[in-house]
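Dropping a structure here in structure tokens format, bear with me for questions.
Each chain you see keeps its place in the complex, though not every chain is here.
Chain naming follows the written order as A and B, and within any one chain the residues start at number 1.
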Amino acid sequence: MKKVKRGLFVGRFQPIHKGHIKAVITLMEKVDELIIIIGSARKSHDLTNPFTIGERVWMMRSALDEAQVNPSKHLILPVPDAIMHSVWVSQIISYSPPFDVVFSNEPLTRRLFKEKKITVENVRFFQRKIYSSTEVRRRMLIGENWEELLPKVVVKIIGVIDGVNRIRELAISDSPFGSKKVV
Amino acid sequence: MKKVKRGLFVGRFQPIHKGHIKAVITLMEKVDELIIIIGSARKSHDLTNPFTIGERVWMMRSALDEAQVNPSKHLILPVPDAIMHSVWVSQIISYSPPFDVVFSNEPLTRRLFKEKKITVENVRFFQRKIYSSTEVRRRMLIGENWEELLPKVVVKIIGVIDGVNRIRELAISDSPFGSKKVV
């Protein structure tokens, strides 16, 4: 079997923005196959995690198609959070084809993989302060121009699922689940 | 089989207060059977959820008896939180007899049901700022008159279970569970 170099790009993608797509394109040059792990698969309908995993898969797939990224060179994988942080890396390993390197800037993600002796490299993000999911959610909440930060097709999907109203209603909720989270 | 119109009244009821009982009486006029969903069944012994699901069932049942509400027209159902917000409505459906309408003012509850194309109506609460579980818990904590907000039998039950001391001890706890929640 020919050896394939695979890399993992890990995020929650709440939602996918233009910076993510640029990063995917750059990272795909470094490996034969890029596995895009969409984490926190069970979370949705809270302020830091407004979108379901299915919606995020849909956004990612559509945005990569729109950007004409080669579909045979990447793989999108939803992964739920582990019940223990200390087994999360093992869970990622068991959800994915074998991989050689992890791309992430996030300190906890980097630390967890490095404690298991897995190579971790930085991702160079484009204008990180603006192209950020937190910024997108903030703009949605207060009515600023969030659309310019997202691929066109993601803007359309958010329209179809009425996503901006969802995030605004979450912001005023005192839910029966009893937990309110900040942006 | 004769068609029965059923409505769902969803809350955490931490604890049941006079406003809830008035709401139940009003809502029962709109449907043949009112199903009272007591949510977050697994939660207790934290500051926003001091009472166990059994205590809340006991309070609800006793308060409705005290108010001489017809017991053949309502049904009390404890329901645990779902592991994913996005399947919570499906879980409610599988816990309950079939229903036609949901009564709730809570934005997240309303949104989740509406995304599944289920009819949601508002509840008109009596003096909502005062008759509120948050207000009851606040008064218990600082020693103001909480008793006037609750049905008499609920006051008695809280006495039997030593509920006021429970809530005060929770407030000073640095628990082995490592999470402290605000009122």
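In this section, contacts are C-beta pairs under 8 Å (C-beta built on N, C-alpha and C of every residue); 3 or more make two chains touch, one makes a residue touch a chain.
Remember, predicted model here, so these are calculated numbers, not experimental data.
S.K.: Please give the number of copies in the complete assembly; 2 of them are in place here.
M.R.: Copy number for the complete assembly, per this file: 6.
Going forward, only the chains that are shown with their structure count from here on.
S.K.: What is the distance, in whole Å, between the centres of chain A and chain B, each centre taken as the mean of its C-alpha atoms?
M.R.: Computed from C-alpha means, the inter-chain centre distance equals 36 Å.
S.K.: Would you tell me which residues of chain A are touching chain B in their complex?
M.R.: Spelled out, the residues of chain A in touch with chain B are 42-46, 52, 166, 169-170, 172-178.
S.K.: Which of the residues in chain B come into contact with chain A in the complex?
M.R.: Residues 10-12, 14, 39-40, 43, 48-49, 81, 83-86, 106-112, 134.
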